[in-house]
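Every protein chain of the complex appears in place save one, which is left out.
For chain A:
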Amino acid sequence: MNAALERYYQKIADAATQDMILNMGPQHPSTHGVLRLELITDGEIVKEVIPHMGYLHRCFEKHAESLTYQQTIPFTDRMDYLASMLNSHAWVMGVERMMGIDKEIPKRIEYIRVLVCELNRIGSHLIALGTYGIDIGAFTPFLWCFRDREHIMGLLEWASGSRLLYNYIWIGGLFYDLPVGFEERCREFVTYFKPKLAELNQLLTDNEIFIKRTAGVGVLPLDVAINYGCSGPVLRASGVKWDLRRIDNYSAYPELDFDIPIGKGEMGAVGDCWDRYKVRVDEVAESLKIIEQCLDRLQKELKRTSDFDPRAKMPRKITPKAQDYYMRAEDARGEVGFYYIADGKTEIPYRVKARGPSFNNLSVMAEISKGVMIADLIAILGSIDIVLGELDR
């Protein structure tokens, strides 16, 4: 047994005599999956949080080492199963850049990719917002979010054939073009959803009980967030405009107009739970803006033509030159990254390392939840919005 493990057992044994050890999870509803939090508590006060993960570990990296680049796409979908499109988009872009074909992708394909990614981002954020309400004790927003998310699921199922794990974005192209009538139906959804988002704001965002439970709780200072490698809404809520869609300007994002919402500390301090929640709500509105612009382009100058083949640019053999490359992109939860080592001889990567945004975002929790109440711990965990599928990979 290694020395660190012995120290850990000793710590638990010592704590058991003075304080109370409380196990939250792995089957606890507010841990959003199979995460086990071991709490050392003194009454209601949390002295220390020790997260234990790995219950959903499938060793994505080992799979990727034995499959070709194209075959790995379904596995990337299963990393962050609430935002599959965004994961496979990052993976595909990385391989395309290594192959040197990223500039040749037709505009229509880029816009379709961004469209489905942003739809997926809204779906993912809706789950985050709805389940956060449930964690705090508000049941209705959850039902409303799931009702609206169902429309997105329907749209993405129409395009790709499945509801959750799409395998839609392929290297050099797409699985299929959008079905006929998709753009019109999508526009209907946007018109339908805008007032619903305002309703959600009335119900939850400005709710006094909700504000009391979240404002000023779990304040994450910016320097701590950066030092712990936080990204996405968690980092932006601490007050920095760091969105890789703007920083790296990948895909069609440089041609699109959208703002980057950041935490302003309207209700409490900058970087508290309410800010993290609000950044997600604002991002949904920004994603709607992006979707509308994509639809404009897709219905006008990038119209569907009968001879358009979304698989035309797909390389026959995907064998990148010997090199390593780190691809990062903005997921619904933050920076999703893939580090590839290609050997230049085979279609199988020599080594792949995946960076899950939740993995880094969760690591900060032990730091910001020292000395909080157990109920606040739930608020903090919910506001970080983890997905265990990519945390454990």
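FYI, a residue touches a chain if its C-beta (ideal position, glycine included) is under 8 Å from a C-beta of that chain, and two chains touch if they have at least 3 such contacts; residues count from 1.
Heads up, the rule we're going with is that contacts and distances are computed from a predicted model.
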| item | value |
| --- | --- |
| Hidden chain of the complex, named as in its UniProt record, picked from "Cytochrome bc1 complex Rieske iron-sulfur subunit", "NADH-quinone oxidoreductase subunit C", "Polar amino acid transport system substrate-binding protein" or "TonB-dependent receptor" | "NADH-quinone oxidoreductase subunit C" |
| Option from A:H57, A:K107, A:K194 or A:K264 whose C-beta touches the chain left out | A:H57 |
| Of A:V240, A:A285, A:M314 or A:A375, the one touching the omitted chain in the full complex | A:V240 |
| Where the unshown chain meets chain A, residue by residue | 2, 4-5, 7-8, 53-54, 57, 59, 61-62, 65, 97-98, 224, 226-229, 240, 242, 247, 321, 323-326, 328, 335, 337, 339, 341, 351, 353, 355, 359-360, 363-364, 367, 392-393 |
